[in-house]
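First the structure, which I've put down as structure tokens, then a few questions once you've had a look.
Every protein chain of the complex appears in place save one, which is left out.
Labels for the chains are A and B, by order of writing; each one numbers its residues from 1.
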Amino acid sequence: MRADNSTTSSGPTGVGNAPLVEVVGLTKRFGALVANDNINLSVAAGEVHALLGENGAGKSTLTRVLYGLSQPDEGELRVDGRAVRFGSPKDAMRAGIGLVTQEFSLVGPMTVTENVMLATVGLGIADRRAARASVLEAASRIGVGVDPDAKVETLSVGERQLVEILKALYHDCRLLILDEPTAVLVPNDVHALFATVRRLTASGLGVVFISHKLHEVVDIADRITVLRRGRVVATQPAVGLDPATIATLMIGSDLARLPEAAELVGLPTTDPVDDVSAAPAAGGVAPVLAVRKLSLDADGVRLLDDVSVDVAPGEIVGVAGVSGNGQTELVSVLSAMTAPTAGTIHVSGVDVTGLDPLGRIRAGLGRMSEDRRGCVVPGLTVEQNLVLEDIDQFRRWGFAQRRRIRDHTRRLMEQFDIRAEPNDPIRSLSGGNVQKVLLARALSRRPAALVVAQPTRGLDVGASAYVHEQLRAVRDRRGGVLLVSEDLDELIALADRFVVLYSGRVIGELAAADATPEALGLLMTGHRSLRSPATPLAARAVSGCSSAGASSPASEEEF
Amino acid sequence: MNISLVAVLAATLTIATPLVFGALGAILGERAGVLNLGIEGTMYAGAFVGFYAADRSGSAWVGLGAAIVAGAAAGALMGLLTVSIGVNQHVAGIGTTLGLVAACDYTNRVLYSSGTQVRVPKFTRLLADIDIVGQYALTWIALLVLAPFVWWVMRDTGAGLRLRAVGENPEAADVAGISVATTRYVALICGGMLMAIGGAFLTLALLGSFTIDIVSGRGWVCIALVIFGRWGVWPTVAGALLFGVADALQLQLAITPEFGDVPNELLIAVPYLVVIAALVIWGRGIRYPGAYLRPYRRA
Partner (left out) sequence: MRLVAREHASPWRTPGAVAAAVILTFLITAGPIRGSGASPVTAYRRFLFTPLTSSYSLYEVLLTATPLLFTGLAVAVAFRAGYFNIGAEGQFLAGAMGATVPGIHLADVPAGLALPLALAAGAVAGLGWAFLPAWLKRAAGIDEVVTTLLLNPVALLLLQGLLNGPWRNPTSGFPDSETFGPGYRMPAMLGDRVHAGLLIAVVLIAATVVVMTFTPLGLRIKAAGQSPDAARFSGIDVTRVQWTSALASGAIAGLAGACQVLGVQHQLTGSIAQGHGYTGIVVATLGALSAIGVLFVGMLLGLIGVGSQNASLVLQIPPQMGQLVTAVLLLTVVSCLAMRQYRLVRRRPPGAAES
């Protein structure tokens, strides 16, 4: 595999002699780390060029350079064949490049119009009316409806992503970079997004579509470039792609990691343990975690509505749902960070509803929240963070017994393969190791029930596989796991049973055998039955595009 | 008990003037995400520099101009500390206040060591004969020109939009091409200028002279007023007027026979307590600007 431009070369399609945007010999370093190494990439007008790679392969760095948030150490950017230099996003926008990231760059308390005009508004009087008209016009160009006076913080995730796209269109972008746009969308919304992208390329825009999900990208891309460890390992047309080959390109031809490659591609994993964990014992066995009629109201909004979920010993229950439908609130209530308005939580039969985090830990509930940074104290050492939940256990006459603590720490670090020293400041650890620390802390008391949220977000495939192994280990020793994740692949690979949240309610349950991405996706968009009307915002965009089953654009089902 | 309502109203406007200047200055910085605890020192510097320049030049207007320059410099210092260097905002503010107060007191001692009080040319009230309307020009400027202007800028101009974006979500503002650092610097410098005018009002309008401790905590009151007013211009101005009423009332009460025995100081404390009480009653569940106290570095 030559680490330069392509294995199968095929010139850029599209109009004109020069590609719309080109990257030549791009290199970017952060200290000793070479994030981008001699990268060549070109995108033509009207083309969807997918950029694939694992987390850490260099996609984000390349994106930041393209958008002017970062300057290359070597190499050149070209627009319409001319070399350009972007000192800031403003330069990139002026050259016609737009960016939509996973973390939306939106100011919550401001309206859609204000957010859209933010980048080009001068210092003088802000002409809201003209901007408003432009927003409506851009929206109709891609066939979506939007309320320009709505405050962004009241919009759903899919709607906010659309605002981001409108922002780019407002600034006359000719190349739109979409960074992991499907990470927060449900299958139906993904179809809607693809329709939007097709409409954009039909009008001559170029699109760079960044993802690490190969099976989605195959649908939309014209050409694909694969990055690994900062280098381009392949550039080919999307036609006639062999997913397995591409997956191997993404993670290297390492036979030992082929199962991970299979996970990447979405092929079923040959996991013998799956057979052991049968359907949960219905009746007769007391659940390790019993959530009954849990409700949460805040500011007059019902965030959780009568949520009931049981986790039996020896099972992993997956909680699926589009981001923003109550998962964060559910985990927050279970972690005792938020008090519920109604309902009960029992751990191994003990009522923990009124207990604070310490009480729940003592009752046998382990927790891993999705916000890694919010669970770790950066100024403390690895050891101090590991015992933070447990510190009273090591107290005698008011003092901390340091030798006992050190033994405990060493044991945990060995067991969970944490690559560091106990006295290392925790901020010097990699993301994967921090996640292992949190896992070790959550599991160190051998909890009867474990609540985890987004456990592998941002981790590379190796660390993810390790975390999955640990979760299965909990199940194997007859503990129970409630796994909340926005990654359908992860849920399907791990869960024995599925529960789907929509608008704060449990809208459906599925056994593993019935849980296909389509079935889950339908539940996640609020459809109890298999009839499939379109989702609210992208209603008009879906017409003519096939999703699972017939589409009727006009109707919406609300529950 | 005979309290002159007219006198109270007249005094309210005068007393509120330095608070309005200071609070407007604080709003600019805080709306951009920076808490400027250097306000007490900035007002002090405005008072002293204004006094000194008026003394040397023989003109109160020159004094005012010099105070504005001093305020801009103080704001730039806060910008350097909190925006460029990234020092904790509380520490930077307290340090700036301590430094400016010490510098002014030191300079005062060096230049005016004789100990006799120096009188400087001062502003006079306009229409001084008419009771409530007879206020200093600066009072009218604060209430009728600057407050509406700041309100309008925040609401209807691109500059205000960008400043608010920086204060709510600096990452989003950066991506939109707005320089977070420049915006915060500008907000702090303009804010510093306003704060210094508030201080200069004390020496160049009210007192006609300079004494140590002339600001006596008014800067802190401004910070409280801004939170009480939830960073909105008009609620904050209302808070300043509330403090003014309380202080004016206290002045009147001090000369009535019923309250004559109560030491002056306890009455002077009343307005501060009123502000604290206002915070207690109305201060719950406030939504701070998103980036309040957060320094920003492009990752």
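In this section, a contact is a pair of C-beta atoms (placed from the backbone, for glycine too) under 8 Å apart; a residue touches a chain by one contact, two chains touch by 3 or more.
Please read all numbers here as calculations on a predicted model, not as lab measurements.
Here one chain is not drawn; of B:18, B:50, B:71 or B:95, the residue touching it is B:95.
Check B:57, B:107 or B:157 against the missing chain and you find that the one touching it is B:107.
Listed by residue number, the positions of chain B touching the unshown chain are 35, 37, 81, 84-88, 90-92, 94-96, 98-99, 101-103, 105-107, 109-110, 113, 216-217, 220-221, 223-224, 227, 261-266, 268-269, 272-273, 275-276, 279-280, 283-285, 297. One chain of the complex is left out; on chain A, the residues touching it are 27, 30-32, 71-76, 83, 85, 335, 337, 356-359, 361, 367, 369, 371, 373-380, 384, 387-389, 391-392, 394-395, 398-400, 428, 441.
To be clear about the criterion, only the chains that are shown with their structure count from here on.
Centre-to-centre separation between chain A and chain B, using Cα means, comes to 46 Å.
Residues 69, 88-90, 93, 99, 101, 103-110, 114-115, 117-119, 121-126 of chain A are the ones touching chain B in the complex.
Those residues of chain B that touch chain A in the shared complex are 156-162, 164-165, 168-169, 171-178, 290, 298.
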